[in-house]
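For this depiction, one protein chain was excluded, whereas all remaining protein chains were kept in their positions.
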Amino acid sequence: MTSSDNNILSRWPTDRLLLWLLRGTAAIAGSIVLLIVLFLVLDALPALQHIGIARFFTDPSWHPAEHFYNLTPMLWGTLFATIGAVLVATPLGILSAVFCQYYAPPALGRLYRKLIELLAGIPSVVYGFWGLVVLVPLIGAIHPPGPSLLAGIVILTIMILPTIALMADASLASIPPQYLRGAAALGLPRWATIRGVVFPAAKSGLFTGVILGTGRAIGETMAILMVCGNVVQAPQGLFDPVRTLTANIALEMAYALGNHRAALFVSGLFLMGMIAALVGAADRISREKIYA
Amino acid sequence: MKPFSATPDTQPWAPLEQRPACCVPKPFIEVEQLSLHYGQKPAFHGVTLAINQGCITAIVGPSGCGKTSFLTSLNRLTDLIAGCRVEGRIHLDGLDVLAPQTDVIHLRRRVGMIFQKPNPFPLSIRKNLEFPLREHGLRDRERLAGAIETGLRDVGLWDEVKDRLDSPALALSGGQQQRLCMARALVLAPEVLLMDEPCSALDPLSSGIVEDLIVSLRSRYTVLIVTHNLAQARRIADYAALFWTQNGTGRLIEAGTAKHIFGTPHEPLTVAYVSGMRG
Partner (left out) sequence: MLNTLEPHPGGWERLATTFVWSAAALVTATFCWLLGDIIWHGLSHISWAFLTTPPRNAGREGGIGPILVSTLLILGVCLGVAVPLGVGTAVLLAEFTTDTSLFGRLTRRSLDVLSGVPSIVFGLFGNAFFCKTLGLGFSILSGGLTLACMVLPILIRSTEEGFRTVPTGYRLSAAALGLSRTTTLLYLLLPAAVPGLLVGLVLGVGRAIAETAALIFTSGYVDRMPQSLLDSGRALSVHIFDLSMNVSGGDSHAYASALVLIFALLAINGATSWLTKHWLSRRIVTV
């Protein structure tokens, strides 16, 4: 853009006014995140002061009525649900992108991509609702009770698959065509080309997609809330009901007071921390354009 | 145009008039009435040409006459382009190239291709050579290492890169990348090499090195090289063919030995082109 400080301080007074106005809006927009962190910290402070951070991991259980604030069952819940979903959604998502780009006839590929784009926009509450009325009874018929870690993993997988697939698709589409032509000229068959040339070339984009999907899985609230059963326990198996950090906040926020409320804000800070770490990782990876 | 099989010259190499013993002039690739369309647009039409084994054939002509399209039809790379139609006959050492049941993978092992812009894979130098070899069935590690070394020696890269075989291929200079691409094509032991203006994206020094390399391939490989550079064609070609756009589509105007095309051509278009008056 043509901007230098000399240019900005031009003779027109309206320009100076405009600049300050715009700076104002940008300042507001930029400070929202700071505001969020500020308020989280402010409201979490009582818990950190009165309860102390160690107790969030060492208390006997999560039972606010009796002043027990151990978050670890919820942390396990979040962890298992997220990891399970990412493990299933990543190959399915990447293979979906590979299908769109290299295996499907062009019209079918376009249709499939449209389907994935549509599904990326379906609200989490609709996924949760479907999970509740269709998936949970199904799982319950196989192994009671229905609401379980498995239901959570399945729903989360369906939710993050479009993120991973669309990001992978964009990555694959941006591979320089000369790589593909070169591989074809060498007589390399399709899957060999994908495995040996396409994946290394698209590495950073694929990884970013997975990281973004993971972030979405960690932050998901409604769908998990509706299908996981919300029992506070570290899950021992796929069919155990679990409660995640996000569901915990959503469920108890309505009636939490005092230290209990503050403790929920602490778990909100945990979430922010996890997501920030992921965003940082995605940022650093996507900046490593390998031999661009 | 009649397919041309003239007797070769037998003198040791020197500019134009004298050429080394270029093979037995046996046609290796026979092209009959070849036409190519991208959708409705014709790229070239009615091309009939014989390429002799072990010789360097230059395809010359101004841009847009279908030279590159002609080249890509020979190894059926045109299959990759949607809406592309090829009609006519191509026979490579008896094999019908355009037949649907032809094993394209096998064909492309016999026919290697070098592109205008060097396109090594975004992998290490070693992997660039190892990967195609592995895919074509060579798994033994020692033989692989041997093949890689021989390939790099043949293109004159071995001394330059032997200490950094695992460094990224894209970190090499343009000329080195192009030589790497040639090594990558050569390790598969093809019989034919198709080259689409291999020097045009390179600086003059690298261009010279690659050109010397191409000349050294004579008699071991059948080389088809598309080039804009008439001087280059004069220097290295045994045979030449001129393409030109006529009636909105590319056509083969004249083909013959290099001595004939660049010295005493028949067609007025060829005369004009090689003397620099047109194109």
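Each chain carries a letter (A and B) given by its place in the written order, and its residues are counted from 1.
Following the convention adopted for this analysis, a contact is a pair of C-beta atoms (placed from the backbone, for glycine too) under 8 Å apart; a residue touches a chain by one contact, two chains touch by 3 or more.
As the structure is a prediction and not an experimental result, all values here were calculated from the model.
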Touch with the omitted chain, as defined above, among A:C228, A:L264 or A:I285: A:L264
Full-complex contact with the absent chain, from A:I51, A:L132, A:A201 or A:A263: A:L132
Residues in chain A touching the chain absent from view: 1-4, 7-8, 10, 12, 14-15, 17-19, 21-36, 39-40, 42-43, 91-92, 95-96, 98-99, 103-104, 112, 115-119, 121-130, 132-134, 158, 161, 165, 187, 189-192, 194, 215, 218-222, 225-226, 246, 249-250, 253-254, 264-265, 268, 271-272, 275-276, 278-279, 283
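Assume only the chains that are shown with their structure count from here on.
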List of chain A residues in touch with chain B within their complex: 106, 176, 178-189, 192, 196-197, 200-201, 290-291
Of all residues in chain B, those that touch chain A in their complex: 75, 77, 80, 82, 104-109, 112-113, 115, 117, 119-123, 131-132, 135-136, 168, 170-171, 181, 184-185, 188
